[in-house]
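Only one protein chain is missing from this complex, and each of the others stays in its spot.
Letters A and B mark the chains as written, and numbering starts fresh at 1 in each.
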Amino acid sequence: MAEPILAVTNLTKRFGGFVALDGVDISLAGKERLGLIGPNGSGKTTLINCISGALFNEQGKVNFEGSDITGTSASNRARLGIVRTFQIPRPFRSMTIIENLEIPMKYAASGRLQQRHLRDQAMESLELVGLQDRADENSANLTQIDMRRLELARALSAKPSLLLSDETMAGLSSSEVDEVLDILFALNERGVAVIMIEHIMRAVMKFSERIVVLDAGKMIADGSPDEIVANPDVERAYLGE
Amino acid sequence: MKLNKFWPIIAALFLVGIAFTMVVDNEYYFYAAYAVMQLMIMGIAWNILGGFTGYVNFGSGGFFAVGAYTTVFLHRAFDAPPLLIAVLVAPIVSGLIGLGVGYFTLRLKGVYFAIATLAVAIILETIVVNWEYVGGAGGYYLLIPEDVVFFDSYIEWLFVLILAITLIAIIVSRYLNSSKIGQGLAAIRDDELAAECMGVPTLKLKLISTTVMGGLMGAAGAPFPYFITFVEPASAFNLLVAVMAIAVPMIGGTASWIGPVIGGLLLGTIQETVTVNISSELNLLIVGVVLVGFISLAPQGITGLYQDFIHFIRKRRKGNG
Partner (left out) sequence: MTELFINAVVSGLLLGGFYAAVALGLSIVFGRLDIVNIAHPAFVIIGSYVTFYVNENFGLDPIVASFLFLPLFFLFGIGMYRFYYVCFERTGQESLTGLAYFFGIMFIIEVLLILVYGVDYRNVQAPYIGETLWINDWVPLGNFKVSLPYRMLVPFIVASAVTGGVYLYLSKTFMGRAILAVSQDRIALQLMGADPIKVKQWAFGIAIATAAIAGALLIVIHPVEPSVGRLYIGRVFAIVILGGMGSVSGTFFAALMIGIAETLISTFIGPSWAPAAAYGILLVTLAVRPQGLFGRG
């Protein structure tokens, strides 16, 4: 792999006595689409938290675009281009939909984005997710799918080079899942590397160029979708012995 | 809100204030106006941390007292320097203390932060009670200077001074409200974790918030010793200060800079009317009841009610048109 955009080495995260992640190594190339799967409790969200900076790892390093970002705050990482969506969407409820986008545009993307004509740029992101007609609506009372759309639009507005998508499709209908997939593909077209955590297998299989499997905090497989499906360790992790 | 109308209004208010001192003779009006404006500043200050950033705190009274006691300390240490010096120094002292307190307490979330600020205020009070140099528990007397430059009496000078501080507080608050910082604060208030992950440097902004609050509270407290001429910890650190600082913005509206101004005007007027005509205890009761009423039934305050009203009218119009 050419210089990877993200290199996680020997990452270990403990909560008291419980070891959530144990010496995980992952690397990601620019513009790559990586699927991250594993049974419940295997540490996927913890890994996302450690990469995005919401949690700090006890051991190991996180390297982004060639620099060591271990220990830097989440807001700094967002400004470097690492952006995440949340499993349960977290809109800024006192703001309208378009105002929600102004936050990442002005803060996370402040180095990468022209700070003029922000409304036009925000509308572009809204168009990608299909919320452009509701830009001035308040964000507090949206449906589940609309909140996911807003979550993605907001992540987009931060002009990321790496997007961490944490179960964005959970609980959505089949057509809604396809919609989100289209948005993620479009994002990827624009040069954004994506790590996708999902339980919806068909989405993971369709989207990922490569899949990493976690089980009980350890990485047990790393390969193409076909390789993963055929991997007996993966089957054992999900189904038990 | 108003953009290019704002600055002319501010200038006009200041000039009108000065004009009052030349035209109005009855000193009572200046005392009353001082009390009202002091409330406004306290409400504006609290609102920056409590309303804009969403960090409710009960310790703001402590910073007010720090401002007051800075004046007392300077008065004793430098043999009664001009009040203007204290007014410039006090916000720096209370702002720095605000920064320090923030640095240690902002790691706590929500409720724990609020309780911690109360603890800090009580500890500050205990320190002052035990500090004989500024009068300790017994208090400290100040003599009002006899010569007043430009004005007829000292209270007129205090009035203009606090008017200037109020206008500065409004300017600062409006700037924070409408700037990029204000948006960041609102994001922190709505969802701190999401804000952090969207690039908002939450700790830095929260510290700015606490420092400004501390500074403005200190500025409100600095002229206070000259206003009441006798300062003791029991009144400077009084719970009433903390309650008023919360009541003013919660009643007026916490979302914008104008809420505390409205709240201060309303509460100040009620306070003056009831205290003078009925009793001060009843006034406190009314304040308490109105505060609780607004918190329970109209948490967005008067400005919130006003906005709901506007929405309602608009909907009616759309329905009819």
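The rule we apply is simple: a residue touches a chain if its C-beta (ideal position, glycine included) is under 8 Å from a C-beta of that chain, and two chains touch if they have at least 3 such contacts.
Just so it is clear, the model here is predicted, and its values are computed rather than measured.
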item	value
Touching partners, among the displayed chains, of the absent chain	B
Touching the absent chain when the full complex is considered, from B:37, B:116, B:186 or B:217	B:116
Subunit B, residues in touch with the chain not shown (by the definition above)	54, 56, 58, 104-105, 108, 110-112, 114-116, 118-120, 122-123, 126-127, 129-130, 137, 239, 243, 246-247, 250, 281-282, 284-285, 287-289, 291-292, 295-297, 299
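As a convention for this text, only the chains that are shown with their structure count from here on.
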item	value
Intercentroid distance (Cα basis), subunit B paired with subunit A, Å	43
Contacting residues of subunit A [partner subunit B, same complex]	52-54, 73-76, 78-79, 83-84, 86, 90-95, 99, 102-104, 106-110, 154, 158
Parts of subunit B lying in touch with subunit A, wherever the complex brings them together	180, 183-184, 186-187, 189-191, 193-203, 255
